[in-house]
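Only one protein chain is missing; all other protein chains are in place.
Presenting chain A:
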Amino acid sequence: MEWLIATMIGLLIGCGIYLLLRSRSFPVVLGLLLLSYGVNLFVFAAGGLRVDQPPLIASGSPYADPLPQALVLTAIVIGFAMTAFVLMLALRALSELGSDRVDERQGDEES
């Protein structure tokens, strides 16, 4: 199972990186989203995988590691704010520059 999760993390991060390097804004935002999924899972996995051991005192020990969970929880919310910010930046750039390109080259052919 650990290897499966690790593979998924690797896939998310790899695809995230690839999209992040695209030259138009929308794929970059998607790449950012995928990358944050991957990184959140990565941080979460740092606590080890536990089934049916939520860190709730009432459920009885042993517990899953609560610390990575707390880290990831805020990361998810902050990640949303960042996505929104980047989107708005993309819109603003579109309005100021008339283009959604994020690289300086202009006039490459579209596929």
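Simple rule for what comes next: contacts are C-beta pairs under 8 Å (C-beta built on N, C-alpha and C of every residue); 3 or more make two chains touch, one makes a residue touch a chain; residues count from 1.
Everything below uses one rule, namely that contacts and distances are computed from a predicted model.
Trainee: The chain dropped from view, which UniProt name applies: "Imidazole glycerol phosphate synthase subunit HisH", "Simple sugar transport system permease protein", "Aminomethyltransferase" or "Monovalent cation/H+ antiporter subunit A"?
Mentor: "Monovalent cation/H+ antiporter subunit A"
Trainee: Could you list which residues of chain A touch the chain missing from the display?
Mentor: That gives, for chain A, the contact residues 1-15, 17-30, 33-34, 37-38, 40-42, 44-58, 61, 63-67, 69-70, 72-74, 76-85, 87-92, 94-95, 98, 100-105, 108-111.
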